[in-house]
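Have a look at the structure that comes next, please.
The other protein chains are all here in position, but one chain of the complex has been omitted.
Let's turn to subunit A:
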Amino acid sequence: MSAYWKTNQRRLAPWLFLAPGLFMFMLYVIIPIFQSVFVSFQDWDGLGEARWIGVDNYVELMDDDAFYTSLKNNVIWLALYMLAVPAGLLIAIFLNQTIAGMRLYKSLFFFPFVISQVVVGLMFSWFYAPNFGLFYNLLEWLTGTGTAVLADDRFVTYGIIVAGLWPQIAYVMILYLTGLNNVAPDQVEAARLDGAKGWRMLWYVILPQLRPATFIAVVVTVIGALRSFDLVSIMTNGGPYGTSRVLSFYMYEQALSEYGYRMGYGAAIAVVLFAIMMIFISGFIWKMWRDETER
């Protein structure tokens, strides 16, 4: 036994170290993905007997207006959420100076990211609240009539996205501040001697050096946009009349809320969301894989 261990120690050790973490991750993350796909072919209320119905859930989805509303909103989320990347860069450039108290300013700018999205959602609900909300009053003062953003199906999704952008911009900002800190000073000086400044300097000298930060910023922003659930749930609960639903929220509504326990249908929505995210995830993984094997 001990002789066997002595000779094979180095071959067995990694698997012994991996075992507990791998077991947990398999049990709670990897296997459930496949189980969800399986459930999506069933009619199941979560308690009773599950019935195999093939692709019926997906066929029903094709004809479900609420599904298309959610899908459309997800696209809007994704597109507008990407604004966090340039906005974060802008604030990072603005703050990348050394004046007294700058450290404190930077951490205060970062503040929104530390706060729970539930609290962010409540803050913005208050901000938008009809009659007394700060934003409502500002609009009234500017245009003469206030708008209850969260009760108006034309604006509600945009209103929620703005709330989501607040912490997201803070996150991107901190990524870029770290990136800017590590930009090679000699290259910047050399470019300056060659007369580069402003936009050209940013585009040709600084941004190429910020690529790792940009990559992470894009990854976390895409994932954040498609994961949006908390804000929708807190601020509007999908309303008015389901117009602010996104796929993650609609799935929850179908599977677990008072509207019924349709686990199979919910799982089918989740599979669609998963498929959309897989497009992005495989892109990210492909790039990381390339970086890893090149080294």
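The rule is simple: contacts are C-beta pairs under 8 Å (C-beta built on N, C-alpha and C of every residue); 3 or more make two chains touch, one makes a residue touch a chain; residues count from 1.
What we mean here is this: contacts and distances are computed from a predicted model.
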{"item": "Omitted chain, identified by the protein name its UniProt record gives, among \"RimJ/RimL family protein N-acetyltransferase\", \"Xanthine dehydrogenase family protein molybdopterin-binding subunit\", \"Sarcosine oxidase subunit beta\" or \"sn-glycerol-3-phosphate transport system permease protein UgpE\"", "value": "\"sn-glycerol-3-phosphate transport system permease protein UgpE\""}
{"item": "Touch criterion as defined above, residue of A:66, A:80, A:93 or A:148 at the omitted chain", "value": "A:93"}
{"item": "Selected from A:82, A:148 or A:188 as touching the chain missing from the view", "value": "A:188"}
{"item": "Where the missing chain touches subunit A, by residue", "value": "9-11, 13-15, 17-18, 20-22, 24-25, 27-33, 35-36, 39, 46, 93-99, 102, 105, 107-112, 114-120, 122-124, 126-127, 129, 132, 134, 137, 166, 171, 174-176, 178-183, 185, 188, 192, 197, 201-202, 205-206, 212-213, 216, 219, 223, 226-227, 229-230, 233-234, 247-248, 251-252, 255-256, 263, 266-267, 269-271, 273-274, 277, 280-281, 284-285, 288-289, 292-293"}
